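Removed: one protein chain of the complex. Kept in place: all other protein chains.
Our next item is chain A:
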Amino acid sequence: MAISDVKEYTHLSAEEVEQLGRELDAIRQEVEESRDAGDAAYINRIIRVQRGLAAGGRVAMLASAYSKRAGRPALVAGAAMLGIAKILENMEIGHNVMHGQWDWMNDPEIHSSNWEWDTAQPAEQWKHSHNYIHHQFTNVLGHDNDIGYGILRMAREQKWHPMNLGQPVYNALLASLFQWGVALHDLDIERIRKGEKDPQEMKRQLRQILRKGRNQVLKDYVVYPALSGPAWRSTLKANMSANVARNLWSYVIIFCGHFPDGALHFTEEELEDETRAEWYLRQMLGSANFEGGRTLHILSGSLGYQIEHHLFPDLPSNRYPEIAVKVRALCEKYDIPYTIGPLHQQYGQALRTIIKLSVPNGWTSSDQPEPPSPVRDRRRRSDAERPSRRPELGGWSRSRERSAG
């Protein structure tokens, strides 16, 4: 089956698909040519606010530790500020900077090649597992490791196993420990288990994760509590709350990206000879947006515009709202579904799928518009087995050669 056989496209001729591709290219070009000081001011302002919140949160916690008058309200306010700072840093700043959305500014301090984010996963591994694997092979079974993250069964095409009965529990654990789940994502535990992973590469990645994770743990659970003296326990708890809040929030947002009912899965065959326009189409059909105000979107790293983000991962996130208007109009023009709904509905659908797919397919009904293709056992692929990468996804690097050199 080629991508043109997916039901949602069949009414489009090959020429119409290419025409849609050209119209999307034109949107990209228009944004690229109009990036200016206003966009630069946006990211600099977000960074200023985020660092202010982070510093303010830490100071408030210390004030609560040493001043009776500041007391508990300062502690709670501090934890809240720190939580929001971490959310902003991971979502609207880190994720987007690492996609190369701000590389055009030629500012080495805000550049995908050297940004390191405030979470346990080393940036380099994120850029591989996310920018490359997830963004290029979006929702292709056996290729996109983000379908269930190797922990959850999220597509009916994935074979059921009795282990899947525990899905609701794994899901809760994944949500609360999200940053650690993400940290281990690029290691690809499935391939390690099967002995397919290069041991040297694994060692290198593990060392990277341990170093990054250690610094993160030391900061939140040793250094700041120690600075708080006798109140160390409160500071530790406040820091933990901030981390857990960030984990839960980013988990919810990310699960709304590709798991609501309208987002389709694809098979490996659909990748064959895929043109750029067809790649655009797969991104549009495989992603789901959610509705919300400006603040909600910024706190979500603009991933409420998941469709636009997947079409143009390296355009500045503050432009997604205006891009969305145009993309939606194109979807209407070409009669292609544009999946969108309120946040609670989108997450509710993802959660329902997690629960339904914990049991064999026959026990439940599918909520997806497309009847699923036959169940197959698919293993995860290595880079060597994947088609070469698309250039618009933002940088990533594989430093095996670097360490070998």
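Note that a residue touches a chain if its C-beta (ideal position, glycine included) is under 8 Å from a C-beta of that chain, and two chains touch if they have at least 3 such contacts; residues count from 1.
Simple rule for what comes next: contacts and distances are computed from a predicted model.
K.L.:
Any idea which of "Biopolymer transporter ExbD", "Ferredoxin reductase", "Polar amino acid transport system permease protein" or "Integral membrane protein" UniProt assigns to the chain that's been left out?
P.N.:
Per the UniProt record, the undisplayed chain of the complex is "Ferredoxin reductase".
K.L.:
In the complete assembly, which of A:218, A:240, A:296 or A:355 touches the absent chain?
P.N.:
Residue touching the absent chain, from the options given: A:218.
K.L.:
With the full complex in mind, choose from A:52, A:73 or A:229 the residue touching the hidden chain.
P.N.:
Looking across A:52, A:73 or A:229, the contact with the absent chain belongs to A:52.
K.L.:
Looking beyond the chains shown, say which of A:37, A:325 or A:384 touches the absent one.
P.N.:
In the full complex, the listed residue that touches the missing chain is A:37.
K.L.:
Even though one chain is hidden, which residues of chain A still touch it in the full complex?
P.N.:
35-41, 48, 51-52, 54-55, 58, 100, 103-109, 111-113, 116-118, 127, 212, 215-216, 218-219, 223-224, 388-391, 395-398, 401-402, 405
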